[in-house]
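This report concerns only the one structure given below.
Only one protein chain is missing from this complex, and each of the others stays in its spot.
Take a look at chain A:
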């Protein structure tokens, strides 16, 4: 396998990631997570995440080079997440990447985090048939994308079909876990606790009424669901009844996964895409994978699911996106590259 040797740096949220790829070949993917530091706050605290990025950056870089058995001087290019994400967190990665590219005398590519979640699939499944629909779900984002070209150059590039209008799906998991007395992060614990009947409680499916679908066909909303769970639990407690954790968790999870998978497949149908790719931390969720697989199969859509270690935020996804951008003839970022916390997904390369 050939292609440029690219080092990618990711620091948009609470994972410090450094990955190294040669074209579509993964050589190293080192991640330092600050998730434990945020646990008692019930969500990512930006300043804590930023401090952790600074502490972890150089050690993670060194580990990645050692793992890939690559000397920094061999690197052809440096790629970095320029956005979207938490500003203070992004800045640490961008500053490190700029210093690294300058010190090595190699080009720097500031790229889009969301596009990275799409590109990472290349490392496992090779070239992506396009157009493709991508469903990205994590604690920080919930987006439905149409991908014509990962590098963002050909055709429509990457288009956002929809996104959450309030909480991200992962955030809803965190908040519901907290009100059920479960630890942070909520995704894995609710997935494990959801052993009950998913139809036991009919929790609302956000933005699925006919009126909502007119304006928000591919958008998501999880804030009302979270409130509905809280209301249900409190009513039980007020009435002196026990709270059937397994049923509540399963019913909540079903509501989230039902909406995510229904809208993702509706997007495939609407765009004619026959491939659906999932990414982000919540893509590791067992029920979401199962429901998507079932519905994709019924619709004749091929589901592409990177392995969990590549679904969560990491540097390899940024490195492989950098390799794609280089392959597509993308120009290196300007020397005054900064971080953009609200970078739209239509801008793959900054």
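Here, a residue touches a chain if its C-beta (ideal position, glycine included) is under 8 Å from a C-beta of that chain, and two chains touch if they have at least 3 such contacts; residues count from 1.
Following the convention adopted for this analysis, contacts and distances are computed from a predicted model.
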item: Identity of the absent chain, which is to be given by its UniProt protein name, from "tRNA threonylcarbamoyl adenosine modification protein YeaZ", "Cysteine desulfuration protein SufE", "NADH-quinone oxidoreductase subunit D" or "Glucose-6-phosphate 1-dehydrogenase"; value: "tRNA threonylcarbamoyl adenosine modification protein YeaZ"
item: Of A:3, A:42, A:204 or A:244, the residue in touch with the unshown chain; value: A:42
item: Residue touching the undisplayed chain, where the options are A:66, A:103 or A:269; value: A:103
item: Residue touching the undisplayed chain, where the options are A:127, A:272, A:300 or A:335; value: A:335
item: Touch with the omitted chain, as defined above, among A:88, A:139 or A:306; value: A:88
item: Selected from A:156, A:178 or A:217 as touching the chain missing from the view; value: A:178
item: Hidden partner chain, residues of chain A it touches; value: 40-42, 45, 47-48, 50-51, 53-54, 57-58, 61-62, 72, 87-88, 91-92, 94-96, 98-100, 102-104, 178-179, 181, 227, 230-231, 234-235, 237-238, 240, 335-339
